[in-house]
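As you look at this complex, bear in mind that one protein chain is not there, while each of the others sits in place.
Right, chain A next:
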Amino acid sequence: MTGTQWVPLALARDIAPGTSAGTMVEDAEIVVWRDTDGRAHAWEDRCPHRGMKLSFGFVRGDHIACLYHGWEFDEGGICRKIPAHPDLEVPGSICAARYGCTETGGMIWAALPLGTDPIEVPALPDAVPVRSITLEAGLITVADMLLNEENAVIEGALATLDCAHGPLAIGVQPIRPGTVALHITTRPGASAETLLAICDWAETLRRAAEKEIAA
């Protein structure tokens, strides 16, 4: 990856307020979480204490707590509580590393790589989440398959195309070599039948992509 890029991490719907999830972009481990006010955050998935995964922890209000020794971090990434030393005024210098994070088009996005100034924040039209799906296939295989669809365009990490069930906007997340996640959205107003048909389209694509790899 060259330069700064916005990469989709999850469908916004799938990260409920007060929850966290681990994910990866090109092997970089990221925790994506939403505070109880509804704001999304993307951080390095590494507790500053002993390096355990923050995504194994839990969200408390606007803090995320590490599962292992309970250190709590505020939304700015600053450690605010060390349970083993309840009387300690925690120095403001213990920090989790944060990615630029935004929410648009029904997805949560992070600016990669870590520590870069986020470029212009993308603004996508409103969309309805369909599903996220993980494919054990390389990025090029998956991109080629998406580009085979009607009116397909890939710009940055966003693919837009028309499948038989309507227009799709798909966030493409390279997890690691040989694994790609697609965050699939469609236009507002789609019925449950349509959403299920799009799921079937996505699962068929996954079968085909993985067969390509096996072949």
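By definition in this document, a residue touches a chain if its C-beta (ideal position, glycine included) is under 8 Å from a C-beta of that chain, and two chains touch if they have at least 3 such contacts; residues count from 1.
Rule of thumb we're sticking to: contacts and distances are computed from a predicted model.
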item	value
Chain excluded from display, named as in UniProt, from "ABC-type quaternary amine transporter", "Osmoprotectant transport system permease protein", "Glutathione S-transferase family protein" or "Carbon-monoxide dehydrogenase small subunit"	"Glutathione S-transferase family protein"
Listed residues A:67, A:94, A:152 or A:208, member touching the removed chain	A:67
Which of A:36, A:134 or A:148 contacts the chain that the document leaves out	A:134
Positions on chain A where the hidden chain makes contact	10-11, 14, 16, 19, 21-24, 56, 58, 65, 67, 131-132, 134, 175, 181, 192, 195-196, 199, 203
